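This structure is in structure tokens; I'll ask about it shortly.
With one protein chain withheld, the remaining protein chains of the complex are depicted in position.
This part shows chain A:
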Amino acid sequence: MKYRLKETFDQIKAEEELKNRTKVFVSEKIQNDTSSKAGTAGRSIRRLAPVFVCMAILLIGSYWLYFTPAWQISIDINPSIEISMNRLNKVISVKSYNEDGAELADLLDVKYKNYAEAICQILENDDIAALLSNDEILMIGVIGNDETQSSKILADIESLAEGKKNTYCYCVHSDEVSEAHKMGLSYGKYKAFLDLRALDPDITADDMRDMTMREIQDLIDELSGSQDNAAEKTGDTDSNTHHHTGKKHRNSYKGGE
């Protein structure tokens, strides 16, 4: 019986015509399905285009808002760096102004973090701590357009730097900084350079680019001392000879010891 069943079923075969009609039917269906899907996709894209445009504008706007610098912090000891913050007070870039600054910038992990964390990292850095204990001077400057905001940030930074030896804080308007950057100096160094040049017109930015703030301050003290002596000799004493860099500006200082 098995063989009879097999033989019988062997006789039943799909007709060529049936196969061909099925091929044509399926082929047409596939093509219709593909074209209708393509049409649907096209319509969907056109319908969603305004949404995509809005999303793109939102993304670009957010990117622009996030990555546009709103204010900076200038750090000078010998490493000279400037940290740029966005409107949310998050660090978006760290720029070094000398070799030591580049080394310090490499050590810092502050990108996209709050400025307070950046200041803490810098103050806790072993090299910075060692320099401060060697009587070096650390200048921390807040550079911004908004005086109220700058004053508030300055107060925050002062509280973070409280108790640190030889650490001075100040704030300055952004307009005053462009000249410093043109000379390739951080603002702290630039301010010291201005003070130094007032005492010695021959000094250049390159002369002092790699000097520590302590060396610059000592030079200022030395030059102003000699001028004081000369003034004393001539009876013309300058009472404003304290040069903790930039005191002529609307600066706020926080002195350590």
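We adopt the following convention: contacts are C-beta pairs under 8 Å (C-beta built on N, C-alpha and C of every residue); 3 or more make two chains touch, one makes a residue touch a chain; residues count from 1.
Here is the rule we use: contacts and distances are computed from a predicted model.
In the listed set "Sigma-70 family RNA polymerase sigma factor", "3-isopropylmalate dehydratase small subunit", "ABC transporter permease" or "LLM class flavin-dependent oxidoreductase", the entry agreeing with the UniProt name of the missing subunit chain is "Sigma-70 family RNA polymerase sigma factor". In the full complex, chain A touches the omitted chain through residues 1-9, 11-15, 18-19, 21-23, 25-27, 29-30, 33-34.
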